[in-house]
Structure formats: C-alpha cells, structure tokens
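After the structure tokens below, expect a handful of questions from me.
Only one protein chain is missing; all other protein chains are in place.
Labels run A and B following the written order; every chain starts at residue 1.
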Amino acid sequence: MQVTAMHFKRKAGENLRNEKLQKALEKLQTKFVDGRAAAIAELPNFEEIRDAATDIRDKVIRNLDRYLLRFEQEATARGAVVHWAETADEVNRIVVEIAHQHGLHKVVKSKSMVSEECGLNDALESQGLDVLETDLGEYILQLAHEPPSHIVAPVVHKSKEEIADLFEEKHQRPRTTQIAELCREAREVLRPGFLSADLGISGANFIIAETGSVLIVTNEGNGRLATTLPRVHVAITGIEKVVPTLEDVSTLLRLLPRSATGQSITNYVSVLTGTKERGESDGPEHFHIILLDNGRSKLLGTELQPMLRCIRCGACMNHCPVYQNIGGHAYGWVYPGPMGSVLTPSFVGLENALDLPNASTFCGECAVVCPVKIPLPDLLRHLRTRQVERQLRPWQERAALRLWAWMAQRPAVYALGTRLAARLLRVFSGSAKRFHYLPGVTGWTSGRDMPAPAGRTFRDLYQSRRPS
Amino acid sequence: MTRMRVGLFVTCLVDLMRPSIGFAALRLLEAAGCEVVVPPAQTCCGQPGYNSGDQKAAKALALKVLQEFDGCDYVVLPSGSCAGMIRVHYPALFKDDPVVIESIKRLSARTYELTDFLVNVAKLQNIPGNYSGSLTYHDSCSGLREMGVQAQPRALLARMPDVKLTEMRESTTCCGFGGTFSVKFGEISTRMADNKCEHIAQTGAGAIVAGDLGCLMNIEGRLRRRGDLDTRVLHIAEVLAGDNGTCK
Partner (left out) sequence: MSARENILARIGKARGPAAAVDVDLAIRRHQRGPIPPLENDLVKLFSERAIKLASDLAQAGTVAEVPNLIARYLRERDLPMKGVCWPAMAPLDWRGAGIEIEARAARGDDLVGVTGAFLGIAETGTLMLLSGAQTPATVSLLPETHIAVVEAGRIVATMEQAWDRLRVERGALPRAVNFISGPSRTADIEQTVTLGAHGPYRVLIIIVG
C-alpha cells in the first residue's frame, strides 16, 4: 500500500474536524473498550493466561527459523506448497505465478492485512484477475476505493448512511439504511462470487508448526467459504505468525477475540491443513502458503523485537486516546494506532513516518491492554531515540532540548533563568494571568490559554523563607 | 523514634509555574512527621529529554538527581510522571551500566509519588488542610499506570469532611498533555483536553483536582479558552494542605 504517513498531522487535523467520522469513532468506546473489559472479566486468571501467551510468542521469536522450518516440513508433507517472500513485490509475483500456473481468473479474498501491505489486489487486477473482497468491511472499502482505517473493523469510520449510499450506487437496488438489510444485500451480491471463484486468498491469524496448519478466525463465514469452495487456496502471512502447538494456539485464542471484539470466541475458527482429501466434495485441490518477511526479520535482535509478538487484535488502537480522536487513516499506511506507529516506521522507513512515534502522550493504556504485553510506549520512545541519533528532528527542537538539558545541569544558571522567566511571564500575562497567545508554543495557545507562572520560583521563595 | 528523612523534589514545573504545590507538599510531609529536606540544586528529573529521544541528557540529569538525594531515606515528588521517571525509567536508562545500576535501583526503590507516600509509608492521619466544596479527580497517566496511584488520593480526600468528590466519566483517560506532545500535536492535544473538560463539566463539580501539574495546566488552559472561568484547577496537595485549596 502506498505510504502517506508523512501527512499525518494534516490528516489528523482534517479528521478532527470531520463530524461524521467523529460520530463513528464514538462506537469504539462502547463496542470495543467496554466489550473487551466485559470479556476479560469472564476470565478469573486473565493475567496468568496473558503471561503464558507472552511466553509462547517470545519462545517462538527466539527460535523463529526453527519453528518456520518445522511448519514448512509439516505443511509440505500434507500437500501444501510453502513459498518464502522477502518483499511485498515478491508476494505479488508469486500469487500471479500461481494464478497463471493453475489458469485462475476469479479471486475471492478473505481479509488479510498482509495483502494490504503488498497492495496485492492492485497487482492482481493489473494482471487481469477479477478480485472480490468478501469480508463485509473490506468489500465496502473495495467499492469506495478506500484503505481500511482499523485492522479488525476496517470501516469503523463509515456510517450506515454512507454505506447505504455506496450500495445504492453500486448494486443498483433500492436504498436501505437498515443494517440487517444491508448485510442481507451484501450476502446476496457476494454469494455468486464465492460459488464461481477459482482462487481463494486469505491471511492467517496463526500458522501452527506442529501440524503445518493455517488458522483463520472470522465471524462472517466468508473465510470458510473462500478457503473451501475455490479449487486453489493461497494463504499469505507474516513470518512472525508461527505458533508451536495446537495447545499454544488454544491459549492465544482465549485472548485474541476478547481483546479484539469482546467476544469469548469468534464465530468460526478454521484450522486448515493440506489439500482436499480423497472422496471429499469440497476443499482446495491446491494449497499455497506464502511466508512474508518485509522487514520483520530485521526487528529481531533489536529493541523492537517485542513488536513481533503482536497477534493483531487491535486492542491498542481501540484504547488509544489519540486514535480514538483521529481514526486510522491519518496514520497513512496499513497499520494504525500504537502498533502502527511502531510498524510503519520500521517497515517503510523512519524518515517516511516521522510523526508517528511522536504522536503519543505515552499514557500507557496500549501496554495495559496488549494481550502479549508489548511495551509499546518503550518501543515508541526507542524510535524517537533513533530519530535523534539519525538527526531527523528539526533543529529548533534539538536546540531547545539541548538548551534545557544544559541549563538543568547547571543549578546556578538554571536558578537565574527560571527566576527571570517566571517574573517576565507573570508581568506580560497582564491582569488575566494567562496568555491567549505565546510565541514558540503556538501549538498550545491555538487551542488553549497558557496559565502564567506565579511570579517567583519555588527555589527562590523557599530560600527566602527558610534560609539554610 | 527517628523521623524519616524525606527529600522533596518539587519538579521543574512546580518550581517555575506554581510553587504553592511545593509548599503544600512540604506542609503535608511535615504534618506526617517527616524531616523534610529540599536539596537546593535540584532542577529537572530528565523526562523531557528522555521522552524526546535524548538518552544522553536524561542520563546526565539522572546522575545529578542520584547525587543530590543521596542522604535521604525517601525521595517524594508531587508528580506521578516525575516519580515514574525515577522509579521506572532510571533503572531502564542504566540497565547496561554495572557501575551505577545498583545505586540507581536503590534510588528508584525509595522514590514515591506524594499521595502514595502519605498513605502507604508516612501513614498520614490528620489532613492539615480544609476544603469545602465539590470536586472531581483526574487520574494522571504516569501516576496511575507507572506508580499505581488511584486509591491513595481518594483515600486522603475521603478524610476531609467538607469535600464532596464526584467521579467523572473516563477519569483515567489521558488529558492530552504528554509533555512536548501538547505543543507538537496541538490540535489533537486540544481535542483530548476538550474531551476531559466535557467530562469535568458533566460532573457539575466546582473544582478539578489531579496529581500532576502538567495535566492541570493543560486542563486549565482549555477550560479558560472554553469560557469557563469558574472551575477551580487544583493540585491534590493544595486541596489536602491548603486553606480551601489556597496554599502560600
């Protein structure tokens, strides 16, 4: 997907002023935040499960190659073909080759964020393939030519009225804003697509080393349809998604749906191993699994390694007060919110997403809710440190911080400087004792008054009252 | 019984902007029976540099703090975020420095946010201040999530007979300060502050109280810009030690 993360600030501002979006984003609180809280409360040993899940992910990351090799061995033994891709372009090339190899023309897709990384749909369509997104949210986005704004709820930014308009235009059916009717309409429009497709493309929530299986969680049934009916199934996923055993995946499944949507379990959990068996009437004849790197292996052995634990639940963005106010599109790439603010600069280049690691107050709520304890604020701080090391920060910022640090290490200079500042600011603030405008901090004063200092510093007053 | 020797680190914001908070903290610690020292060379805990990616500056300031508060049994700060810097982040800063790490860990172990110290260490019984009126409490992020401060200020307020505490919706949601974030991402920060002001207004309380001056300045700034000149904006120390919230 094209990167527009460099426009973060402007887009964030636009989104703050977009009343429709703001109304839609209110749903995050009730549906996702409250939903997760209720679902977690059902697990008396939630923290224990969370610790176990974290250990499982860490265990894999420490031995990623070994687990991937075991996965490849098992999957291949069951008739799947395992491909490895270093870049997004390679994934696209492999899928196009598979389509050519098997003479495939019609694709049904079950949601895959990795395929968004690759811009797979565009690549397939430019090769003359017909691609149909089947996850309702992704289908809506396909009609609207928009990218997703959330990794689990892709059209959280749209109202039902906007969707009704879109369906009316594209389906040529009478307009309805009844949600149940819109869903029924989508079912009827998409079903022929499932039945006539020859290639099903999915992601994988996890891949299981023990059995060479691909695991997909869905609610709609489109994941099952897309991986059952077409004669070829291609599953694309990141190399970090491997999990050792069926037991391990059961532990992770206690946390993924609860953290994502507040469900105790998603409606469908499909564990797919190998190809159609003898005598079976459904199932793919060919099963291709593509393992994508695209920058993931580069995080190993660095401070950002914990990011690879991510199970793509979306809890961090649901709970992030910044995301809650600006939505996902401002982040300018596939992954928004706190996890996106780590992944985007890591995958597309620090210099292309300078604002993302800085657009955080480090409130810490993301780390509190992360089911696998990724220390997101620490990772964001690390990216800020890397920006400073690579001299990517504006000189004014560097100068101001340097001046502050210099002064703070020299108490006498500091005492004098602060005494002066306190006195001057107090005097200039007039009778209101606050500033409506203050040069140097207009980011603050454009929306808030700046209270004036009391006039004398604590140090000054303390010394005058209690001379030592 | 020897009194606890407490080093008061007022924080750079309090020193510059609102010394009354420092004096309130001092009064509270003395009321709790502590011997309070205020190391005169104190400046900044290093958090601005740390959060901006300047680890070198943060380390220099940390070592300065280590030295300054050397003779104290405890280090107490009227700020969850600065206390969190020392307690949580100083050890992280020096994790690969075997020479200094043990001293840093000892410093970290004896560093407390003010209300946590008053309730759990000094066990302050009689609240010196008086306050009469309704108020609502904002849980500052670092205080809450790094220092575990949530029950303590409420426990102290509960001992003030004329205080009426009304909890606001989303009291634990960030107010949007975040240090330099408030200036760098002013629009987003303003919106977050505005949301907080809405929640405050919904309680009908006469005052908003919190444990971090950064949050308070941010909230006050937005309240006044919204036209609310009446809601008082107070630090928890001022409420606990002041004369109806006023502390000289």
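Note that a contact is a pair of C-beta atoms (placed from the backbone, for glycine too) under 8 Å apart; a residue touches a chain by one contact, two chains touch by 3 or more.
Fair warning: this is a prediction, and the values are worked out from it, not measured in the lab.
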Exercise. The complex has one chain that is not drawn here; which of the drawn chains does it touch?
Worked result: A
Exercise. Of the residues A:Arg231, A:Lys276 or A:Arg410, which one touches the chain left out of the display?
Worked result: A:Lys276
Problem set entry | Selected from A:His7, A:Lys27 or A:His105 as touching the chain missing from the view | A:Lys27
Exercise. Which listed residue (A:Val3, A:Ala52, A:Leu143 or A:Leu350) would be found touching the missing chain in the intact complex?
Worked result: A:Ala52
For this session: Based on the whole complex, identify which of A:Val131, A:Ile163 or A:Leu425 touches the chain you can't see.
Result: A:Ile163
Exercise. Which listed residue, A:Met6, A:Leu64 or A:Ala144, touches the chain dropped from view?
Worked result: A:Leu64
Exercise. Which residue numbers on subunit A touch the omitted chain?
Worked result: 24, 27-28, 30-32, 42-45, 48-49, 52-53, 56, 59, 62-70, 84-86, 90, 134-137, 140, 153-156, 158-160, 163, 179-180, 182-184, 186-187, 190-192, 194-195, 209-211, 213, 219-222, 224-225, 227-229, 239, 244-248, 250-251, 253-254, 261, 264-283, 291, 293, 297-298, 300-301
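In this section, only the chains that are shown with their structure count from here on.
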Exercise. Can you name the residues of subunit A that touch subunit B in the complex?
Worked result: 9, 12-13, 16, 321-322, 325-326, 355, 358-365, 367-368, 378, 381, 384-389, 393, 397, 401-402, 404-405, 407-409, 411, 414, 418, 421-422, 434, 441-444, 446-451, 453-454, 456-459, 461-463, 468
Seminar exercise, completed: The residues of subunit B that touch subunit A in their complex are 10, 12, 14-20, 22-23, 38, 40-44, 46, 48-55, 57, 60-61, 64, 92, 141-142, 145-146, 172-174, 176-179, 181-195, 217-218, 220-222, 224-225
